[in-house]
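Inspection log for the structure reproduced underneath, given as structure tokens.
Note that one protein chain of the assembly has been removed; the remaining protein chains are unaltered in position.
For subunit A:
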Amino acid sequence: MLQIIQPSQAGTVESNDILIILTPVSADNGIHVELTSPVLKKYGRQIKNVIQEVLLEQGIEAIHVSANDRGALDCTIRARMMTAIDRAKGEEELG
């Protein structure tokens, strides 16, 4: 299990993008995804699934994810999640 140590964000609120904000929570709080999207009714479940898939792949079991979707495809959601997670681990390249 990977412990997220610092808040982070990735992405934008431009069209076709998604803004991901990660906030660390204590281990017993689990994963919580808060999603805003113009296509919430139709694709909300799918977007949340992609977010949770990436978290699982990275071994993250406790996190609060705020996602502001602007019509991002799955590949964009995955990319923004990967970036946000790297940054939350303190792995961004230029501090």
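Basically, a contact is a pair of C-beta atoms (placed from the backbone, for glycine too) under 8 Å apart; a residue touches a chain by one contact, two chains touch by 3 or more; residues count from 1.
By definition in this document, contacts and distances are computed from a predicted model.
Per the UniProt record, the absent chain's protein name among "ABC transporter permease", "Xanthine dehydrogenase, molybdenum binding subunit apoprotein", "Cell shape-determining protein MreC" or "Citrate lyase subunit beta / citryl-CoA lyase" is "Citrate lyase subunit beta / citryl-CoA lyase".
Among A:10, A:51 or A:65, only A:10 touches the chain left out of the display. Although one chain is not displayed, subunit A still touches it through residues 10-11, 14-17, 72-76, 78-80, 82-83, 86-87, 91-94.
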